[in-house]
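One structure is given here, and the rest of the page talks about it.
Removed: one protein chain of the complex. Kept in place: all other protein chains.
Take a look at chain A:
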Amino acid sequence: MNTVLSRANSLFAFSLSVMAALTFGCFITTAFKDRSVPVDISVTKVMLKNVDDFTGPREKSDLGFVYFDVTADLHPIFDWNVKQLFLYLSAEYSTKSNALNQVVLWDKIVLRGDNTKLNLKEMKSKYFFFDDGNGLRANKNITLTLSWNVVPNAGILPLITGSGHISVPFPDTYETARSY
């Protein structure tokens, strides 16, 4: 503390320690919060095609097309320890070959300060809904859920599934595949 540099050093070290303690406080105030909100998903249209799966050396595979509406209010999730949300819509179903299949159909990033009211109509899926065989045809229980990653300032990166899902049956017949 006798010279400018030694004072600057102790001042800087003390400030850093205080900042670290504050960051931990920010984490601890939000660590036990429930970040699940109700989500309303509805499916407006389902199409099923049987096309060549270009992602692997397989024969023809089932390709589903799902058009959906999503309504949710994400505002309760945001607080001072949330930078952004990564939302994704996934389809879960079981086939003869696999007890659980999970396919991500669509995703969206909601930044802090963005509109938190989700009201999406007639959305097309962003990614191909390929099954690794013919498990989609006449599958009566394909469940769509919306989940999200909470990206925090400090702390853990929780993975949360919204309450509210929908199960849709897929058709028994293929549409004639012209293009996909």
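Heads up, the rule we're going with is that contacts are C-beta pairs under 8 Å (C-beta built on N, C-alpha and C of every residue); 3 or more make two chains touch, one makes a residue touch a chain; residues count from 1.
Just so we're on the same page, contacts and distances are computed from a predicted model.
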The chain that is not shown, which UniProt protein name from "Signal peptidase complex subunit 1", "Exosome complex component RRP41", "WD40-repeat-containing domain protein" or "Carbonic anhydrase" does it carry?
"Signal peptidase complex subunit 1"
Touching the left-out chain: which of A:Asp79, A:Glu92, A:Asp107 or A:Asp132?
A:Asp79
Which one touches the absent chain: A:Ser42, A:Asn153 or A:Ser167?
A:Asn153
Which positions on chain A touch the chain that was left off?
1-4, 7-8, 10-12, 14-15, 18-19, 21-23, 25-26, 29, 78-81, 153
